[in-house]
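Got a structure for you, written out below as structure tokens; questions coming shortly.
The complex is shown incomplete by one protein chain, all other protein chains being positioned as in the whole.
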Amino acid sequence: MSYQAPAYPLPAVEPDAPEDLLTAFRTVRAATEALCSPLETEDYVIQSMADVSPPKWHLAHVTWFYETFLLKPFLNEYMPLNETYDLLFNSYYETHSSPFPRPRRGLLSRPTVANVYRYRHYVNEAMGRLLNNRPSQHSKAIAERVCLGIHHEQQHQELLAMDIKHILAQNPLRPVYSKRLQIPPGRQPVPMGWHAYEGGLVFVGMKPHSVDFAFDNERPAHRQYLEPFELATRPVTNQEYMRFIEQGGYQDPALWLSDGWHLIRENGWTAPLYWVRDGAQWYHFSLGGWRPVDASAPVCHVSFYEADAYARWAGARLPTEAEWEHSATHARNWHGNFAESGYLQPVAAEAVVPAGDLRDPPLQMFGDVWEWTGSAYRPYPGFRTLSGSLGEYNGKFMSGQMVLRGGCCATPARHIRPTYRNFFPPSARWAFSGFRLAREANE
Amino acid sequence: MSYQAPAYPLPAVEPDAPEDLLTAFRTVRAATEALCSPLETEDYVIQSMADVSPPKWHLAHVTWFYETFLLKPFLNEYMPLNETYDLLFNSYYETHSSPFPRPRRGLLSRPTVANVYRYRHYVNEAMGRLLNNRPSQHSKAIAERVCLGIHHEQQHQELLAMDIKHILAQNPLRPVYSKRLQIPPGRQPVPMGWHAYEGGLVFVGMKPHSVDFAFDNERPAHRQYLEPFELATRPVTNQEYMRFIEQGGYQDPALWLSDGWHLIRENGWTAPLYWVRDGAQWYHFSLGGWRPVDASAPVCHVSFYEADAYARWAGARLPTEAEWEHSATHARNWHGNFAESGYLQPVAAEAVVPAGDLRDPPLQMFGDVWEWTGSAYRPYPGFRTLSGSLGEYNGKFMSGQMVLRGGCCATPARHIRPTYRNFFPPSARWAFSGFRLAREANE
Amino acid sequence: MSYQAPAYPLPAVEPDAPEDLLTAFRTVRAATEALCSPLETEDYVIQSMADVSPPKWHLAHVTWFYETFLLKPFLNEYMPLNETYDLLFNSYYETHSSPFPRPRRGLLSRPTVANVYRYRHYVNEAMGRLLNNRPSQHSKAIAERVCLGIHHEQQHQELLAMDIKHILAQNPLRPVYSKRLQIPPGRQPVPMGWHAYEGGLVFVGMKPHSVDFAFDNERPAHRQYLEPFELATRPVTNQEYMRFIEQGGYQDPALWLSDGWHLIRENGWTAPLYWVRDGAQWYHFSLGGWRPVDASAPVCHVSFYEADAYARWAGARLPTEAEWEHSATHARNWHGNFAESGYLQPVAAEAVVPAGDLRDPPLQMFGDVWEWTGSAYRPYPGFRTLSGSLGEYNGKFMSGQMVLRGGCCATPARHIRPTYRNFFPPSARWAFSGFRLAREANE
Partner (left out) sequence: MSYQAPAYPLPAVEPDAPEDLLTAFRTVRAATEALCSPLETEDYVIQSMADVSPPKWHLAHVTWFYETFLLKPFLNEYMPLNETYDLLFNSYYETHSSPFPRPRRGLLSRPTVANVYRYRHYVNEAMGRLLNNRPSQHSKAIAERVCLGIHHEQQHQELLAMDIKHILAQNPLRPVYSKRLQIPPGRQPVPMGWHAYEGGLVFVGMKPHSVDFAFDNERPAHRQYLEPFELATRPVTNQEYMRFIEQGGYQDPALWLSDGWHLIRENGWTAPLYWVRDGAQWYHFSLGGWRPVDASAPVCHVSFYEADAYARWAGARLPTEAEWEHSATHARNWHGNFAESGYLQPVAAEAVVPAGDLRDPPLQMFGDVWEWTGSAYRPYPGFRTLSGSLGEYNGKFMSGQMVLRGGCCATPARHIRPTYRNFFPPSARWAFSGFRLAREANE
């Protein structure tokens, strides 16, 4: 797939090349600000639901991360710009300090957006001094934490895209994030086939001596036994999902997990988030404004419950994360429709292979939509958290969530890998979340 | 009492002088903007609780009022700046259109603050055209509605002060609205006495042929019979209220209305809103920042339940609104600490009379704090609403609320009169609300 | 109106005849148990909403009242049957002890119904000893408290009828309280007329030297000035209310108080409580089972908001409690359809006078339905609570409620009087509440 030049610059990040750490740091910092450049000052302040954070909070929080875990411990005589920021921009590190309540982040007009940018520049400048003059006894720790900080900021770039979309969607004025986003190409739908896997004992997780960056939750690598299975050659499309809607999918309790059934009834859900019907045509709110739903593109903004119900309706199931990873590990590359492609929405698969040829690997494993798996988010056997407050990074969220895999149209391209484990509560819909079917072999 | 020049210009309004309508209109419009001039753009966006509106919403809503009730019906070929504003800035006129849900006003980043000001100027300009060229057949209706619009905007000036205070108080950075506010003078407390009234048949409400402006809820004037009563010569002070706290007022159920007792227990209230104790000293958040509580000033930011409990503790009661009005009607003037004095907080009474001389009328009947009365907010006998959507102005709120009288430190001076009926739910505390005691005669 | 013999015996109570106190006590005690006699054991346990109490709680609570306020203070060497009952059956006397939380009353299976009756008999027996052997120095206090206890128990008789109705109505099995209730007579509707009153200075409240029993909230008698007004000659009927429904009353926001409008929208109310439509016919749940709505009977089980909206729709208003009482005071007697008539539901007015003759006093002022007035429930000028815990009897509920007058079909006949002030929150519908129109004179 050949992608256009991005609408905003999100250049490559090479966190595994320590000599270029400062360049990598500066690149990701600039990319975050480029992502926010179309916003009005007022947009930075809004928290449209408890799960969403105001954009200025994201900008400050990723900055606080470097200040807290790098500048304060390692930069001699570092003076914070404002001591109270520590309280405001600590996201959830309970062992560090008592964080400002998450659902109240949208009540803070101060610091202003201008002051948040001032804070970013202040920390950037100090990070420059630290990285140009690394104390040799902490060199390794610093490099590791900068890498972690860079990946952390990339996570928040994706959250920014999700949150900005949710914020703007509340507004009956229908504001558009950016009119300069790429328009997705019109494409014929690619027929869905099945790719068969033999299963057996496979490795899951990041290998111990890999040079690639990985979060703690991707480790340790370990063996898992897979029964033979088949994986769909592409995600479920909007067209297929519309058929599910039309045939009463949202009205048939036999298709739904019990929690899901109650959720859709209480909330009156009858379609993916951001969809609105006008006569026979479905429209959806995108970062580029309201647009007709593209029948060929992967369905997006569905909860785990909707993905699971669709799969049951289709006589299939969701893959486990081990199945997904086993398939993705054999991908020839990790290309896909990521943030850099400049669409900021999923696009239809390109029929790069003769339709129906199942010997080729699945399409769109990476990018476009995060794919819900059937696996609950739990630690791998032998999982170890990082020490200190950084130990809260991932482990403490390992209950009540489901794993998603593969990245999406708002993920920075260099942020993803086959072992990457994303996670959301099964009810979440504001992420760019879709799904792909799986089934037992020989069905 | 001699007041300083105001920190921001809120000049006199003479709505009863129709030839000066445009001047009055422009003056009140300028005053609203002057009140907001110390704000940062981000401050305009926040809604700190459902009862609070974002400042930019206030700025737009009062403008929408003129557009809807004057420009659209009376200005030839008037074209709204933006048709969708009608949905967003209709506060609650259900018969006009379905209003945007009040608790979601803080989710709207657009229109931006700059666009809201543009909207104001656009409407101001059109109002200039209308008022300079009044169609004679509607001249009276226009004058009446402009007066109503001006008083409406003054109400929102006070709401702006209340809401800005509440918004800034959420922020642990403790932002200050303005450092240029007047500092209240240090004064010795004035002893409280009682002023006796004989009662009998009295008139309540705005007289039919008065030249003064009045809302519909102040009419019609009617007779009421009052038993003899006594009214305290000044409101209850912070010092007195601190004694109530220290002596366990918040712990004794016998002092409280049942709803109030449950409310203070559930919310853990043990002092007025905005009060924080540091050792032996109470501090309060003011629009000028955190300050020590002034023992001599009237207590402020208490609910009706707290006022009522204090009164019971003190062996007294709250006055009825008829008693209050009967007393206020005989005031020599309506002077007081209003918005123009530039404090934006209540200040201690000045001992203008020999202490204890009860022949003089009560102090601080006007300004400083709205005084909770013991009267539920219900229509006067023979009450008539305005016709059309304007009929929703006051009448539909006549349940579940208590009447407050006299205006406060954030009320424009020209907005008040003895017959003025303000109202809030008994649980509200973010208004500048205090109280004055009353009791039966000869107790 | 001539009433049948009651379905259960609720004989007369003469609390003002102290020599017959014990007879009166025993009569009211027996009446309560007669009222419960059709219940199954299981019915006694249910709490169908927070406002409802399980019948066995009522039975025990009224008993606790005598134990606490009479036996413990006045009966020598009285030993409670069970010390823990004091905690369980204290309704709300916060100054007495910390009451068991009201919304959790339905979680208590013990004491069993049999033990509650044992408790009643134990207290009855002790009361017999006390009243047969009154210590002379407390004779007056005892008589007063027994009267209060008797009236208290009568209030709970009515609450029992309301609560039992609400409890049984939850059940899709549609259980019937009693098949032996009287069937209301079929009657032609009586046309509604207006009765004019001149107003002026009137007395409201129980006169100081009256021999009649009265609660504290009916005192002191005081003067009020009434403008001339007119009162409808009978309550609004089901037929009239059906027309309000059919003509879109529940869909027009202009008719409703703001709180009421939000309430009916959130709860989806489109008719009185207990009404269900089957085709063109309305049915209602009664204590005698499901029955067609009687077009001629007064509408019942409406909230204050519905009464108020109807009145606005009809171009009228609700009477104030003073207007109502002024009219009722001139009634020739206080007859009406009370509990003793054995219907336990409102019945159509009997055309005892030539239709349209307005010189006769209004019909159905007493009994049938409690009539919502337009008056908030607040203390009379000079109101004094009883001393001690009994002071909590009425005064502490004087916020957030509206006054109703006249008693209903579930009120014991000897419990009512023209000065009687009942009160409920404006949203309440499970009481037997209807209303009567009023209007200014000469409209």
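For reference, chains read A, B and C in written order, and residue numbers begin at 1 within each chain.
Methods note: a contact is a pair of C-beta atoms (placed from the backbone, for glycine too) under 8 Å apart; a residue touches a chain by one contact, two chains touch by 3 or more.
Treat the numbers as computed from the prediction; the structure is a model and nothing was measured.
S.K.: According to the contact rule at the top, which chains on display are touched by the left-out chain?
M.R.: Within the full complex, the chain left out of view touches A, C.
S.K.: Decide which residue listed in A:D20, A:E198, A:D212 or A:D259 touches the omitted chain of the complex.
M.R.: That would be A:D259, which touches the missing chain.
S.K.: May I ask which residue of C:F74, C:F100, C:F203 or C:W290 touches the chain that does not appear here?
M.R.: Of these options, the touching residue for the absent chain is C:F100.
S.K.: One chain isn't shown here. Among A:Y177, A:W269, A:Y305 or A:Y343, which residue touches it?
M.R.: Of these options, the touching residue for the absent chain is A:Y305.
S.K.: If the missing chain were put back, which residues of subunit A would it touch?
M.R.: 92, 94-95, 201, 222-227, 229, 253-254, 256-261, 304-305, 308, 317, 320, 374-376, 378-379, 381-382, 391-392, 396-400, 402, 426, 440
S.K.: Which positions on subunit C touch the chain that was left off?
M.R.: Against the left-out chain, subunit C lists 40-46, 48, 56, 84, 87-88, 100, 104, 106-113, 167-168, 170-173, 175.
Basically, only the chains that are shown with their structure count from here on.
S.K.: By CA centroid distance, what chain is farthest from subunit C?
M.R.: Computed centres place A farthest from subunit C.
S.K.: Please report how many Å separate the Cα centroid of subunit A from that of subunit B, as a whole number.
M.R.: Comparing mean C-alpha positions, subunit B is 48 Å from subunit A.
S.K.: In whole angstrom, how far does the Cα centroid of subunit B sit from the Cα centroid of subunit C?
M.R.: 39
S.K.: When the C-alpha atoms of subunit A and subunit C are each averaged to a single point, how far apart are the two points in Å?
M.R.: 61
S.K.: Touching at least two other chains at once: which residues of subunit A meet that condition?
M.R.: none
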